[in-house]
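So, chain A:
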Amino acid sequence: MVLTQFLILGALLFSIGVYGLLSRRNAVTVLLAVELMLAAVNINLIAFEAFWNTAAAHGQIFAIFVITIAAAEVGIGLAIILMVFRNRASGNIDELDLMRW
Partner candidate 1 sequence: MAWFESAGLSLIVFLPAVGALALFAIPKAREDAQKWLALVTTGLTAVLAVAVAANFRYGASEKFQFEVSESWIPAIGARYHVGVDGISLPLLVLSAVVTVLAVIYSWDHWEEPRNVRGFLALMLLLATGMNGTFVALDLVLFFIFFELVLLPMYFMIGIWGDSAKRHIPVLGRTVTMRLYAAIKFFIFTLFGSAFMLLGFLALYFRSGDFLGHNTFDIPTLIALGSQNAFGSGTFAFLVFGAMFLGFAVKVPMWPFHTWLPDAHTAAPTVGSVLLAAILLKLGSYAFLRISIPILPDMAREWAPFIGLLAVIGIIYGSLACLAQTDIKRLIAFSSVGHMGFVMLGIATMTDVGFNASLIGMVAHGLITGLLFFLAGSMHHRYHTREIARLGGNQKLMPWMGGILAFTAMASLGLPGLAGFWGEFMSLLGAYRPLAGLSLSQFQTYMVIGAIGTVLTAGYMLWMLQRVNLGEPKAEWSDHEFHDVEPTEWLAWAPLIVAIVAIGVYPRIVLGATTDAVVNLARNAFGG
Partner candidate 2 sequence: MVSAVASATLILAAGDGAAGDLSSGGFFAETAWIMLALPFVAFLAIIVVGKRMKGLGAELAIGAMGVNLLWASVLFVQNMAGGIYREVNLTIAEIGTLGITDKNLAFELGFVVDGLSIMMYWVVAFVGFLVFVYAHGYMKGDVRVPWFFASLSLFAGSMLVLVGAPNLIQLIIGWEGVGLASYLLIGHYWEQKENTDAAVKAFMTNKVADVGLILGTILLAPTLGSFRFSTLSVAADIHDGALEGVAVAGALLLFFGAMGKSAQFPLHVWLPDAMAGPTPVSALMHAATMVTAGIYLMARTFPLYQQMATAARPWMVTIAVITLFVLGFLALVADDLKRVLAYSTVSQLGYMMAAVAVGGYTAGLFHLFTHAFFKALLFLGAGSVIHAVHSNNMSDMGGLRKEMPVTFWTFVVGSLSLAGVIPLAGFWSKDEILATLGHEGYTAFMWVAILGAFVTAFYMTRAVVLTFFGTYKGQGHPHESPRVMTAPLVALAVPSVIAGLLNIPGVSWGPIRNFTDWVGARIVPMGDYHPKAIEWDLAAYGLIAALVGIAVGWRLFAPDADTQQARDRLQVPVLYPLLHRKYYLDDLYMKGVVNPIKGPLARAVDWVNGYVIDAIINGAGAGTAWLGGLVYGRLDQQGIDLLLNAAAGGTRGAGGKLRLLQSGKVQQYAGAFVGGALLLVVAFVLVT
């Protein structure tokens, strides 16, 4: 089994996620990018787990945690976006700069 391939896949996925996070204006897309980053992390976790082949299966457990949290995060995130959209009729996060000096 070749670990490197999985890591490269993870790194690519993560980089795409980072790109999406920084460049997109649409809040929903930003959320999608975040999900991509989390997926990348999950791939890494599973890969290491498989590679070290530990009995405790830490990697898998962490991955499940991450998925759970990601689900929760999307739920809350979408809810917030929905509320923001209702209030301001816009999903553009550039315009959400109320919390500044």
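Behind the choice of candidates: all candidates are chains of the complex that A comes from, given by their letters.
Operating definition for what follows: contacts are C-beta pairs under 8 Å (C-beta built on N, C-alpha and C of every residue); 3 or more make two chains touch, one makes a residue touch a chain; residues count from 1.
Because the structure is a prediction, the values reported are computed rather than measured.
Scan 1 or 2 and return whichever one touches chain A in the complex.
Chain A touches candidate 2; the others do not touch it here.
Mind listing the chain A positions that touch candidate 2 in their complex?
So the residues of chain A in touch with candidate 2 come to 18, 21-22, 30, 93-94, 96-101.
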